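Heads up, one of the protein chains got dropped from this complex, but the rest are sitting where they should.
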Amino acid sequence: MDSQLLEEEFVKRVQSGAKIESNDWMPDGYRHLLIKLIHMHAVSEIMGVYPEKEWVPKAPNLRRKLALMAKVQDEMGHGQLLLRIVEDLAAPYGKGREELLDDLVEGKVKFHNVFHMEARTWADAGLIGWLIDGAAIINQASLLSTSYAPYARILKRICAEESFHMQHGENVILSIAMGTDKQRKMLQDSLNYWWYSLLFFFGPLETTPAAQKMLHYRIRTKTNEELRQKFLAKYVPRIWSLGLTIPDPTLHYDSKEERWYYTEPEWKTFQKIVSENKGPKSQERIALRRFAQDQHKWVRLAMTTEV
Amino acid sequence: MEKQTEPSSVYEVFVQRDHLDPMIHVGSLLAPTSELALQLARENFTRREQVLQIWVVPRIHIQSAEEADFHAREMDRSYREVSGYTENGRLWRMFKEKEITLEEIVRYVEQKKQSKNDLHREEGHES
């Protein structure tokens, strides 16, 4: 069968709900998109460690300290699970763990905009747990129906672990929201700082050719905007209920059109942060990753040396 | 003199029933080679069901923990469990809201049947 026919057959299968395993034949285009998507997902989990990790030493009581350690550990664990998926996909290209992590240090793979930002206060650490994890969970839940079975299986596990993250994030925020004026002010300030990063997190309004291709292959089944709308529907009422002000006076729900209207984030500014690693904390955090990669080469060598 | 045959060894058998399921251990069998172990596993373990994949693994290649203490989890770890945060529901009620659960999000994103509560929430958006 020529490759044109194979491709058509493949697309017909995935569009009718078939799942693909790592050893199945797949078009190069499908493999490339999966590698790109899951590699970015994996390194985003790993880069997501740093903003919260900074607050582990400062966590204000024993329970918070333990919970934050466990939560950050889970992020690293998700990175591990996802890297393994990418490693299997990238094996035909001779790429393994070292290369995939080197790509991060060398700026060849991007990570989510939110992890380029600064976690300035304990409220920021809490808000990351509540809203950024909330956004990530909506995104991940939408990928549960992906056509690539190994990814779907791992996402199932990731989502199960995220249910602790959700409760933990809410609990931290609720404590601050019920607290002193100083605490509430800290929380409002945090929402102001993160709001547009959160909106950007779901990606541009228009469906790019790459995104179109992912929908075509059923790697994704929802558009960016659909997911953003779902996030707003679930979280805006709760943000309001805490007495917080969302820094967007135009934000409202149109019940006739059944959609949220909002002021768009400055797409270009945020895009630059992601594509050029030019966020407030991009370089500092990549340097931490570089430390883990470079300073431990001797350890990894020793681990694989025949004694 | 008869020729000495290869002694059979133990293979552990795993099957996967659905793309979203993990490999599940279903038992073991004796076979002289891994090729034959795989063929025998098909009839010894899955003759009555449709499966997606079968794995056979030589038992000698399986490393397992010998000490019970290896698995010890003795101290309180509720800080890393959903069950450690049951107060969230009560706290949200003070703000006239309710906590979000993962199940609710998955159901909502996949647009499966929504609970009355979810629908009610969406109607109440125009504030």
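For reference, chains read A and B in written order, and residue numbers begin at 1 within each chain.
Operating definition for what follows: a contact is a pair of C-beta atoms (placed from the backbone, for glycine too) under 8 Å apart; a residue touches a chain by one contact, two chains touch by 3 or more.
The rule is simple: contacts and distances are computed from a predicted model.
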Per UniProt record, name of the chain withheld from view ["Carnitine transport ATP-binding protein OpuCA", "histidine kinase", "Ring-1,2-phenylacetyl-CoA epoxidase subunit PaaC" or "Cytochrome c oxidase subunit 1"]: "Ring-1,2-phenylacetyl-CoA epoxidase subunit PaaC"
Which residue of A:91, A:160, A:215 or A:302 touches the chain not shown here: A:302
Of A:12, A:58, A:157 or A:278, the residue in touch with the unshown chain: A:58
Missing-chain contacts mapped onto subunit A: 46, 49-50, 53, 56-62, 64-66, 69-70, 72-73, 76-77, 79-80, 83, 97, 101, 121-122, 172, 175-176, 178-180, 182-183, 186, 288-289, 291-292, 295-296, 298-303, 305, 307
Residues of subunit B (touch criterion as defined above) contacting the omitted chain: 67, 69-70, 72-77, 80
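Methods note: only the chains that are shown with their structure count from here on.
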Interfacial residue positions of subunit B with respect to subunit A in the complex: 19-22, 52-53, 79-82, 84-85, 87-88, 91-92, 94-97, 99-102, 105-106, 108-110, 121-127
Residue ranges of subunit A touching subunit B (in the complex, touch as defined): 19, 21, 63, 66-67, 70-71, 134, 137-138, 141-142, 144-145, 149, 152-153, 156, 159-160, 162-164, 166-168, 170-171, 174, 177-178, 222, 227, 230, 233-234, 236-238, 240-243, 252-253, 255, 260
